[in-house]
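Shown here: the complex without one of its protein chains, the others still in place.
Let's look at chain A:
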Amino acid sequence: MWKNEIFQISRYFGVSCGNVTLDEQFRIPCLTVKDGNKVKGIATIAKYIAKNCKQQNGILGASLEDQANVDQWLEFRSSRLDRYGTEKDLSSVLKELNSYLSSRTFLVGSSVTLADLLMFYGLHSVYSDLSYFDKQRYMHLSRWFRMMQLTSGVKQKLETIPFQRNLIYPCHGVAH
């Protein structure tokens, strides 16, 4: 699963990703780079790939603040989204993202950043299990997710997650 994600990220940047293995000890992906050194962890690898790519277009954040914020969301992704224990943990993660996105179009700044990409890939499997009710409950997150999956180059071979076109449940269900 993680391997796929790294392939997707490298495809997004139009580079080959090289040799990806799974670190047995920590169960995290591990990328072997040119001189034999290893880069470990999904966020680290993603950043490595993004920095190695020529056309960055502010993918790591346009300003210094944005870059710091991107790092913060990558951290959020690895520490919260990838390591949730119970359904309750997951719903608190989704709730947090939802309320954060209520005032924003993208996670950081005003264009797609690495934070959006990684969050999207991380949430894809979560979203494929969500009910329509939950999708509407996390309306702001869903809006962002829907935009991301239709942003060119992002979704790639992943399944398109269906969303309802009209609000089908009473509005008070939206979590803020």
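Simple rule for what comes next: contacts are C-beta pairs under 8 Å (C-beta built on N, C-alpha and C of every residue); 3 or more make two chains touch, one makes a residue touch a chain; residues count from 1.
Quick note on the criterion: contacts and distances are computed from a predicted model.
Of the names listed as "Exoribonuclease phosphorolytic domain-containing protein", "[RNA-polymerase]-subunit kinase", "Elongation factor 1-beta" or "S1 motif domain-containing protein", the one that matches the UniProt record for the absent chain is "Elongation factor 1-beta". If you put the hidden chain back, the residue from A:40, A:80, A:95 or A:146 that touches it is A:146. Of A:54, A:88 or A:165, it is A:165 that touches the chain left out of the display. Looking at chain A, the residues touching the absent chain are 102-106, 109-110, 139, 142-144, 146-147, 150-153, 155, 160, 162-163, 165, 167.
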